[in-house]
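What follows is a single structure, written as structure tokens, with notes after it.
Yeah, one chain of the complex is gone here, protein chain that is, but the others are all in their spots.
We call the chains A and B, going by the order they appear; numbering starts again at 1 in every chain.
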Amino acid sequence: MVMSQRLTRDDVAHVARLARLRLSEAELDEFTPQLADVLAHAEDIERLDVGDVAPTAHPLPLRNVFRDDVVRPSIDRDEVLAAAPAAQDGQFRVPQILGEEQ
Amino acid sequence: MSDVPEGWELICGLEVHCELATTTKLFCGCRNRFGDDANTNVCPVCLGLPGSLPVLNGEAVEYAMKLGRALNCTVNASVFARKNYFYPDMPRDFQVTQFDRPTNTMGYLDLPAGKRIGVTRAHIEEDTGKTSHAGGDGRIHGAEYSLVDYNRAGVPLVEIVSEPDIRSADEAKAYVDELRKIVLAIGVSDAKMEEGSMRVDANVSVRPAGSTEFRTRCEIKNINSLSSIERAIRYEANRHIGLYDAGERPHQETRHWDEENQRTRAGRSKENSDDYRYFPEPDLLPLEPSAADIARIDASLPLLPAARRGRLADVATVSAERAGLIVDRGQDEFAFRAIGAGADPARVLVHIEQNLKDGFGAMGIDEFVRLVAMETENKLSATQTKQVLAELVAAGGSPEEVAKARGFEAMQSSDLAAIVDKIIAENPDDWQRFVAADDKDANKIYGFFAGLVMKATQGKADGKAVREIFMQRRA
Partner (left out) sequence: MTIGSAFDIAAQVRAGTRSARAVVDECLAAVDAREGDVHAFNLVLADQARAAADAIDARVANGEDPGPLAGVPVALKDNLCTRGLPTTCSSRILEGWRPPYDASVVQRIVAAGGIVVGKTNLDEFAMGSSTENSAFGPTRNPHDLSKVPGGSSGGSAAAVAAGFAALALGSDTGGSIRQPAALCGVVGVKPTYGLVSRYGLIAFASSLDQIGPFAANVRDAALLLEVIAGHDEMDSTSIPQASPSLVDVLDDGVDGLRVGIIEELSGEGIAPDVLAQLHAAATALEKAGAIVETASVPATIYGLSAYYLIAPAEASSNLARYDGVRYGNRVDGASTTEMMEATRTAGFGAEVKRRIMLGTYALSAGYYDAYYGKAQRVRTLIIRDFARAYERFDVLLCPTSPTTAFALGAKTADPLTMYLNDVCTIPSNLAGQPAMSVPFGVGDDGMPIGVQVLAPLQGEATMFRVAAVLEAAQKVGDHV
């Protein structure tokens, strides 16, 4: 069985939760076959035997790129917080965080 | 004291996060500094603003490799990865860390008592910002909310993961204590648990003694002092045992140490953290330190605490643990050289441990060595030596001149015996009690007599000699 056939409506719902997206029932119906189509197209590489081929993460063979440990100016806090949807006391304000320690 | 009831064994591995003491953050030029006003050390990079890109701080990598080598690790070619999960303290909702190719692997740390604890890995990652809980203040219908400060976001960390080799709360504490000493010795972190620049998570499980299985472990977070490490681990191990005894079993979870109530509590729900979707960070390039880089780092490492303890223990013929106090105070080099110059090791250790807690002041090693010689040759009593020592520390000078100026010449033992006999004669009731007392009480009464002798001799008497005479008379 190829992977794409395993993509169920529940998988899509799970992935949406992981990605912090809410999908309506109608969207689940729409997205599931669309994503399955793309994965079905990917069956061509799924079948390839590339176990002995190293993965490429970067197209360029650059290594060991560093900057010096030197201070550069930070940006003005008022400018930073002006962009925030909610701010208070020089900080970003968010609704209560559930299920986690502070 | 045993941590767990007989028949059980405690198993513990530690994950220690250590903030590196670089000038700037891991991926940008913002200051890496504790205690500044919220959100003042931020820029597009560490706020994760759209379009910004990370550029790696070379000094942080240098520090991480130093720490790796100090923990006897292999330094590898390494790759940064993104750990994806949503949390408001992470500006990009992923954390840059190292996953399958960490910088340091396969090291170890020797506890002062001798046991070797394996270090699985020590990898580089970025710190998160800080959220603080607020609200319930009536401003918005009493709603609760949190505030986020990103000053700490992007501060470089090394996470040191131990093997599950730790078998007691005491060992766990000793491990963290020793790790802290190493980090301080090589200068890569200020390692302050109270400021969070060193943070400890403990993976705790238990098993029946003699078994080799590994049972379900729980990760304890939020341990914020050296002393709470022991209590948290002990609590958690016994919680597991309680569950097993009741026919239940712990389930794998993250728990939090509740300092106020001295217990662990179930923490973050696992729904979010099950699947971190690690993949190589495309905005950063691999690290490939050369053999020359590693040789340079090795050469830059100072003698580490364990080696310093061993060195002092060897010359002083004491245990490494005994040498530990002096090493911890950074006074071992002085002691080592004084002994090397011929000073009596026992006296050197006693003086440094007891009389030189605040340092050597104006006193040079050579002067100290001559003073110890005067003492061991009985030219000065212990009390006199202590006084000369204090003056040398305060004002410098030569021990011979200081002793002479104070008129210190050791009393002849015959003179001392006469003084002792006179005091015995003058205090017959106390003497009778002294003779009749058991050893423990006799010691207390002896203090009274010794005080009278010192008063009579203006402190010139050698305490050891005085005690000998009294004990002879008592016998």
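In this section, a contact is a pair of C-beta atoms (placed from the backbone, for glycine too) under 8 Å apart; a residue touches a chain by one contact, two chains touch by 3 or more.
Quantities reported herein were computed from a predicted structural model and do not represent experimental measurements.
Novice: Which of these touches the unseen chain: B:L285, B:V348, B:A403 or B:V453?
Specialist: B:L285
Novice: Mind pulling the chain A residues that touch the left-out chain?
Specialist: 3, 7, 11-12, 15-16, 18-23, 27, 31, 34-35, 37-39, 41-46, 48, 50, 53-60, 62, 65, 67, 75-76, 79-80, 83-86, 92, 94-98
Novice: Which chain B residues would touch the chain omitted from the figure, given the whole complex?
Specialist: Counting over the whole complex, chain B touches the hidden chain at residues 44, 47-56, 82, 84, 86, 88, 91-94, 146, 148, 274-275, 277-279, 282-285.
By our rule, only the chains that are shown with their structure count from here on.
Novice: Under the stated contact criterion, what part of chain B meets chain A in this complex?
Specialist: 22-24, 28-31, 37-44, 47, 55-61, 79, 86-88, 131-135, 143-150, 221-222, 256, 267-269, 271, 275, 277, 280, 282, 284-289
Novice: Which part of chain A faces chain B closely enough to touch in the complex?
Specialist: Interface residues on chain A, with respect to chain B: 17-18, 20, 57-58, 62-75, 77, 80-81, 88-97, 99-102.
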